[in-house]
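As you look at this complex, bear in mind that one protein chain is not there, while each of the others sits in place.
To keep things simple, chains are lettered A and B as they appear, and every chain counts its residues starting from 1.
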Amino acid sequence: MNANHPDLKRMTPPKLSLGDRLYVPQVIAGLAVTARHMAGVVFGDSAITVQYPEDQHIPSPNYRGVHRLNKDESGRVKCVACMLCSTACPAHCIDIVGTTAPETELWGDREKYPASFVIDELRCIFCGMCEEACPVEAIELTGLYDLTGLSREQMIFDKTKLLSVFDLTKDAEPMRYGSPPSRPTSSTELVRDSI
Amino acid sequence: MWAIIGIVLKIGVVVGLMQGTVAYLILVERKVAAYAQDRIGPNRAGRHLTLPFGIKINLPFGLLQPIADGAKMVLKEDVVPTYVDKPLYILAPMIAIIAATLGFAVVPFGPVGPGQVMQFQIAPGVDIGIVYVFAIGSLAVYGVVLAGYASNNKYSFLGGLRSSAQLISYEVPLGMSILGMVLLAGSLDLGKIMAWQDQHVWGIVAQPIGFLLFLVSGFAETNRLPFDLPESEQELVGGFHTEYSAMKFGMFFLGEYMHVITVSYLTVILFLGGWDFPGLSVEQTGLLSAILKVLVTAGKVSFMIFLIMWIRWTLPRFRYDQLMDLAWKSLVPLALVNLVATAGIIQLIRG
Partner (left out) sequence: MNEITTSEFVRSLLAVLLGGGGVYLMLPKGVSGISPRRGFGAGSAAFALALLISATFWSPPGAGLSRAFFVLFGLTSIASGTLMITARDPVHSALWFAAVVLSTAGLFLIAGAQFLAAGTVIVYAGAIIVTFLFVIMLAQMEGKASYDRSARAPGRSVLSCFLLMWALAYALISMRSDARATVEGGSARLLADERILIPTPSITRVGNSPPQSGLSEVLRRASRPTAQLPERSNPAGPHVAGLGATLFADHLIAVELAGGLLFIALVGAIAIATPKPPIRPVVRVASPPANAPRL
């Protein structure tokens, strides 16, 4: 763009008053601001710090944490192994092996179900695309944020582990079924040995 | 012989106290930073602690944090990169800490003068007083410049360059800002300047511009925000101490805080009356008054240190050209005008 282009908007720096140019009044005003904040923490309780291990941080309802695989009323995994989530995943961290559902009464209304469903949580970027792609609301991101493990292998979540995350969080974060979930509560805790 | 032992003892006590104070100043700094940012700051170290013999203590405010910090500094791996200029690399933090410590030698931290119970000064009776402090203070720049050069790293190098220009520039207004007080008190001796303030008024009343100039230049000399261009984390990674780790880095840190203590003491002595307080005067020479005076000075110094931290967490950093403009176009002319005006008024009053 030319320097004299008519669409170019020219900004002039604001004129400083004498007080601004002397620095001192402005410095004092700034000191007053920080003093207010300091007094607020020391004498009031304006500190926003959460004392973490004692007080649990409650993330916002649309926080995207660890995945879970939802179960339906009869306890079956809701996933129909359609591969939409693993196709949508930009990080390619979902690996699904689908098989034909057995001809039993329990699986009578299904054609396929996932024999294995593995998510590499270290690869996942927690974008939530899988959640949006899923036609049966089988995969969801929970509000669990303290995702830890001692090895890379521990961070590769298989179907059992993902289903256990559902058991862990189904009370705190009910399945959405189209309606927004209620706020997750402080009982959203990850039991250490289950994952 | 006893005199030498006494001096050595005094040096030991003062330096030891200073190092301990520095450790806690780092905690205070972190607390002030946290409070200014609506946080709480370190509050874990020292809580629910079980000592030997089953003694349980519960210290508030993270009071043992300095011990944890110090242990971290000492125990970390001391990495010396292969491409550094090794003698200078090792020398730089030493210079930083030695210069910061030596400057305190003539600073009176309590009453001094004839007839006192004790001379609260490591080297009493130095004629040139404050000039000595400036001489040692002007050596502190070597620590930063050498660290920047020896590290053989572009960021460190830029930090060192900035520091040399900044410190030379701000030494000029720093030196000139105190001349007004020196003229009024008629002496370079810090003890006599305090005595003058006790008999007349505090320096901040007599020399308000001098106080402001001293404060600003003192900030620049201690390399602290808003004048921390030599290290500026955001642009220069860590500036001159990018390549330093473990205790060598800790020594720079210690040096910086000792510098803060010295500058605070000087401000208090030159402009806030030193030990002067309603009810205290030069004539009192007893032990009780001496202790009171030391405490009053320490209290004022604590306030100054708090002020320095408060300003650090309030103001953003200067740009480099603004820094130079401030020194040469504002502070130096202002200091000259202040000096001439003071000299003129003194001449008029004294005839």
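As a working rule, a residue touches a chain if its C-beta (ideal position, glycine included) is under 8 Å from a C-beta of that chain, and two chains touch if they have at least 3 such contacts.
Predicted model only: the values in this text are computed from it and were never measured.
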Which residue of B:Val145, B:Ile308 or B:Leu326 touches the chain not shown here: B:Val145
Of B:Phe134, B:Trp202, B:Phe306 or B:Tyr320, the residue in touch with the unshown chain: B:Phe134
Contact partner of the left-out chain, one of B:Ala165, B:Val237, B:Met324 or B:Ile345: B:Ala165
Positions on subunit B where the hidden chain makes contact: 85, 88, 126-128, 131-132, 134-139, 141-142, 145-146, 148-149, 157, 160-161, 164-165, 167-168, 171, 175, 187-188
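Note that in this section only the chains that are shown with their structure count from here on.
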Averaged-CA centre spacing for the pair subunit B and subunit A, given as whole angstrom: 47
Complex interface listing, subunit A residues touching subunit B: 24, 27, 30-31, 33-35, 37-38, 40-42, 46-49, 51
In the complex with subunit A, residue positions of subunit B that touch it: 32, 34-40, 212, 310-311, 313-315
